[in-house]
Each structure stands twice: as structure tokens, then as C-alpha cells.
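The complex appears here without one of its protein chains, the remainder shown in place.
Now for subunit A:
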């Protein structure tokens, strides 16, 4: 059941890269679009919403859902690649 330590290390490294990638998007849509750049984005009209307001109250939540499922898919693939799935 245990895998070699090099392979475990490589698995963990790839895992961390996947997490960093998704969390970067997570940060940009919520803290970026919804808070830090909200005033600039609010000048853009998005289906009747000021864009920054939309990201803060609707868009970021949709992106969060997509992110978790994309992460699930990436991890299932990674688990299979290193043969560590259950």
C-alpha cells in the first residue's frame, strides 16, 4: 500500500502546484475582482450589473463551484497517475 518515497515526493509536489494554480484563480476573482479592483470594474456594465459588484455578489460564487470540481478532476487524474487512489 505504501509507495516509494521519491514517487510520494513527486506526487506531493504536483499536488501543491495544482492547489496553487486553483487558489491563484480563487484569489483573483474574489479578492481581486470583488474587492481590490471593484471600483475600476464597476465602470463596466455586465448584463445590467456593474462588473465588480457582480463578481462580489454572484460571479465569484459561480467560479468557486467550478474551481472545486476542476480540482476534484485534476486530483483524480493525479491519483491515478501515481497509482495512489483508493
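Rule of thumb we're sticking to: a residue touches a chain if its C-beta (ideal position, glycine included) is under 8 Å from a C-beta of that chain, and two chains touch if they have at least 3 such contacts; residues count from 1.
We adopt the following convention: contacts and distances are computed from a predicted model.
**Student:** There's a gap in the complex where one chain should be. From "Transglutaminase-like superfamily protein", "Nickel import system ATP-binding protein NikD", "Cation/acetate symporter" or "Energy-coupling factor transporter transmembrane protein EcfT", what does UniProt name that chain?
**Tutor:** "Cation/acetate symporter"
**Student:** Which parts of subunit A face the unshown chain closely enough to count as touching?
**Tutor:** 1-3, 5, 8, 11-12, 15, 19, 22-23, 26, 30-31, 34-36, 38, 42, 46-50, 53-54, 56-58, 60-62, 64-65, 67-69, 71-72, 75-76, 79, 84-86
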